[in-house]
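Missing here is one protein chain; the remaining ones are kept as they sit in the complex.
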Amino acid sequence: MTPTGLEVSPFFTLVWWVTAIGIVVAAWSVVFLRDVLKAALALIGSFLGVAGMFVMLNAEFLAAIQVLLYAGAISILIIFAVLLTRDVFRGNPSNRFERLAFFLAGALMFFLTFVIIATPWGQLKDAQLSPEAQAGVAQVFSNTTPIIGQLLVQEYVLPFEVASVLLLAAILGAIVLVREE
Amino acid sequence: MLAPIGLEHFLVLSGALFSIGLYGALAKKNAVVVLMSIELMFNAVNVAVVAFSRYIAPATTAQLPDTARFLLTGQVFAVFVITVAAAEVALGLALVLAIYRLRATVHVTEMNLMKQ
Amino acid sequence: MSEAAAWLVLFLPLASFLIISLVIRPFFNRYSQWAGYLTILAIGGALVLSLMALKATTGHEGPIGWDPHSWITVGSFNLRLGIYMNSLTAIMLVVVSGVSLMVQVYSQGYMKGDPGYARYFAFMSLFTASMLGLVLASNVVMLYAFWELVGLCSYLLIGFWYHRPAAAAAAKKAFIVTRLGDFGFLLAILYLFFHQGAIAGQGLNSLEIPDIYRAVQTGLLGTAVLTWLGLGIFAGAVGKSAQFPLHVWLPDAMEGPTPVSALIHAATMVAAGVFLVARFFPIFEAAPATLRLVAVIGGATAVFAATMGMVMNDIKRVVAYSTISQLGYMMLGLGVAGLAVAREGHVTAEVARAAVAIGIFHLFNHAFFKALLFLGSGSVNHATGTVDMRLMGGLRKVMPWTYITFVIAGLSLAGVWPLAGFWSKDEILAVALKEQPVLFALALLTVFMTAFYIFRVVFLTFCGEYRGGAPGEHGHDAHAHGKPHESPPVMVVPMVILSVLAVISGFWNVNGAFSVFMGEGQTKGFFEGFFGILAHPLPWIAMIVAGLGIFLAYLMYGSKRISAERMGERFKPIYTLFYRKYYFDELYENLFVRRSLVNGLFAGFQKFDTNVVDGAVNGLANVTVATGKGVRRWQTGQLQLYGLFMGIGIVVIVLVLLFAG
Partner (left out) sequence: MDFLALTPEWSLAAFAIAVILLSLFVRDRLVLALFSLAGVIVSAAVAIGFATWLSGSAMVVFGNMLVVDSFALFFKLLFLGIAALLILASLDYAPKFAESQGEYFALVLLSTLGMMLMAATTELIAIYVALELTSISLYVLVGFLKEPKASEAALKYLLLGAVASAVLLFGMAMVFGFTGQTKLGDIVLAILRLAPDNSGASPALIFGVVLLVAGFGFKIASVPFQMWVPDVYEGAPTPVTGYLSVASKAAGFAVVLRVFYSAFIVPDWVAVDWGMLFAVLAAISMTVGNVVALPQTNIKRMLGYSSIAQAGYLMVGVATVGLAPATDIVGRSSILFFLAGYALANLGAFIAIIAVSNQTNSDLIADYSGMGKRAPLLSLALTLSLVSLIGMPPAAGFIGKFYIFSGAVQHGLLWLVIIAVINSVVSAYYYMRVVKVMWFGEPASAEKVPSSAALKLALTLTTLGVLFIGIVPGYLMRLAQAASNIFVF
């Protein structure tokens, strides 16, 4: 099932590997860079990489949100926080569970990889689709933004509404928590 | 040369991102860095759901034209994850600032007023 | 006897509890004496109704069948509330409400002026209601609910004088130790429910007592199942009835007010364990291994507790050990009688009842004379302000009523013809001799020690010269005592009534009427039974053994003070004789009793008790607490450690599910 057929091209493969390695290196930098500010910048890089991945998965709308919200808004917030707390000078030290945490993350990575490889995804992926269905799939993935918009206000209107209430709660909370007495 | 990119590639990438995020969340002293690591974990989830949406959903969902748009369930999922994560990190930063004001530290290892 | 009247037995004391705690205590605490009157009124009513129940069950074949009321019904889960009224129920009702009434009247005097007067009577009402509910219950869950409530009341009443640290500690100890037993009981109930499927086909409910009987009789439950059930139930009984090795709480429980000891820790709650075994006797009967255990634990407890009763200086503790010993005796009776019946082969409900009759008859008699012993020691304590017998002496003259009633109770306890204790003890001895000579020997040894320790109390407390009483203040109220004096009539009258009962309660089975009432046996002429029994050798043996015990107590504690000193001055030549005798006593006491027995054997028992048994119970608690402290060390306040635990948990679960399952 390759609706766009791009996956098979060596160019796509190359771009994917570059982006993937970029994401991992950036994420690695977030946790290992000595300078918190640089770590924050690495985080932005990682976010941008993920946005690239979204593009490669035919999710342009998500890529846009990713860039605007994550690489834009949240990163700015984080950088503000880093600067406001003036803890930049203390570097980015690890705690005494560092090694344990590392082994744990490694074990998790191992299990995840095992699960991903051991699960016969092919059995799920390669189910026979009629030509009409295949065409329908290709059409959906050719232009996702309007469909997502439709989904959000129709089928997923309930979580959409709830999310708005959630944001209200978060705003209220943030105000309460930082308000000076 | 390189195998064509498939679902597994995206999933392993997601797993790697998740594990790095988990490591950061558990091992870094600075609360802001912990929050950043948690963001990495959420991003990992997003990569996974969007990849699933792209590769798996067609086989299980798109049998009929009028349900074809449910192919994008994974992407909608990611929209909500981004929204919620943004709210959560904003709140987390607010708390970090509040604590910084009270105690002049952002190191979670120094937050142990309550134990045993 | 209508069903409503039977329910009223339970609800009268319950209403008294509610009125006292919700109306009198919050709003009319100045008139707290109302609490006492109300309690007496309610329990008096319950006694009248209990006597009616006794009358109704006399000559009634089997239980009076009242349909239980549905309490909870959800799917396969069906609980019903009801009353199971048979002769065993009726007997217990009379014992509980009768002794309770006497104790409440007595408490009017004993608790006078105590700041917690209303609270005391509220708890006493609640206790009586719970105990009556326990006896009436037709459903295992209902029985268990009241069983727990009884324990809670005991806890509250032992710790009644909470300003004493010892009282609070004793309350906690009692609560925890008995719960160890309750845990077995609860497991038995759940195990019973586990087998609901096996008996549901017959339309039986595994939680209804009559249905359990039927299931056992029709052989729906296998012997292995019944053995486990019996063990669980007996564990509950061991805890409540303070049998070895869970007996450690009862002596400490004496920190409570003495009337509480008389009611709860002598006549009723501790007897609930015996009642429980009796209630589920068909289960035990069908699994003889459990009966053997009951008999052995009972016999061992009887001797073990009696040895300690011989060396205590605290009057209440002597009586407490005596209670443990006598409860062991009842268990022994139930066990050997059950074994004797089981030997016959075919087990029916009627035969089981005959065995129950033997154990319960001793419970019935014991309730009266033991309550009386406690009330007597309470009266002594009231007069002298102490419970230490070394500070008493000579009270015979100033407290004649207490003295006489105490001696009657003591004789009854020692098993002297024709007092109540004689009749029931004789039955147990007879059946033990028939069934198991070793246990008979233990029982006989207990008879000797029982007679010895109770008369040691009599001689130390009532004979000789007054040795000063409490050096400090009075145990429970502050009014000063110049001299010991007889207790007020409100305390003496219940003691007199109980002493009458301690004499005559045994007459019930002189002609076999009690056994008939319990469902099995034949009556004979009263006088034929009354004197005829003396034609047999066994009663004589028992009485001679008891007499030896009394005599030894006299030699050691009675004669040495009265005779030796006064006589010695008047008659010089005879003085030497008495002196030598005195000397012999001293020698005896020093070398034999103190060195060998007190320091050796008995102290050994006591050490074993405090260090091993008590230690095991405490040790278990300590280990648990230490584990808690150890695990708690992980809780360092480091949130990332908490996160790590989550991660490790996930990894372990994944490991197990993916690679091991």
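To keep things simple, chains are lettered A, B and C as they appear, and every chain counts its residues starting from 1.
In the analysis below, a residue touches a chain if its C-beta (ideal position, glycine included) is under 8 Å from a C-beta of that chain, and two chains touch if they have at least 3 such contacts.
Values in this document were obtained by computation on a predicted structure and should not be read as measured data.
For the omitted chain, the shown partners it touches in the full complex are A, B, C. Across C:R179, C:R214 or C:K434, the single residue that touches the chain missing here is C:R179.
Check C:V23, C:L41 or C:L658 against the missing chain and you find that the one touching it is C:L658.
Contact between subunit C and the absent chain runs through residues 25-26, 70-77, 141, 144-146, 148-149, 152, 155-156, 159, 162-163, 167-168, 171-172, 175-176, 179-180, 182-183, 186-187, 190-191, 193-194, 196-197, 621, 624-625, 627-629, 631-632, 634-635, 637, 639, 641-643, 645-646, 648-650, 653-654, 657-658, 661. Even with one chain removed from view, subunit B keeps its contact list with that chain: residues 11, 18, 21-22, 25, 31, 34-35, 38, 41-42, 44-45, 48-49, 52, 56-57, 59-61, 73-74, 76-77, 80-81, 84, 87-89, 91-92, 95-96, 98-99, 102-103, 108, 111, 113-115.
With the whole complex as reference, residues 111-112, 114-116, 118-121, 123-124, 154-159, 162-163, 165-166, 168-170, 172-173, 175-177, 179, 181 of subunit A touch the missing chain.
In this text, only the chains that are shown with their structure count from here on.
Subunit A and subunit B have Cα centroids lying 6 Å from one another. Work out the mean CA point of subunit A and of subunit C, and you get 71 Å between them.
Rounded to a whole number, the gap between the C-alpha centres of subunit B and subunit C is 65 angstrom. Among all residues of subunit B, those that touch two or more other chains are 22, 26-27, 108-109.
Multi-chain contact residues, meaning those touching two or more other chains, occur in subunit C at positions 638, 640, 644, 647.
Remark: subunit C residues 638, 640-641, 644, 647-648, 650-651, 654-655, 658 touch subunit A in the complex. Those residues of subunit B that touch subunit A in the complex are listed here as 1-13, 15-24, 26-30, 32-33, 35-37, 39-40, 43, 46-47, 50-51, 53-56, 58-60, 62-65, 68-73, 75-76, 78-80, 82-91, 93-98, 100, 105-109. The residues of subunit A lying in touch with subunit B in their complex are 1, 3, 7-8, 10, 12-14, 16-17, 20, 23-24, 27-28, 30-31, 36, 39-40, 43, 46-47, 50, 53-54, 56-59, 61-62, 65-66, 69-70, 73-74, 77-78, 80-82, 84-85, 87, 90, 92-98, 101-102, 104-106, 108-109, 112-113, 116-117, 121, 124-127, 129, 132-133, 136-137, 139-141, 144, 147-148, 150-152, 155-156, 159, 163, 166-167, 170, 173-174, 177-178.
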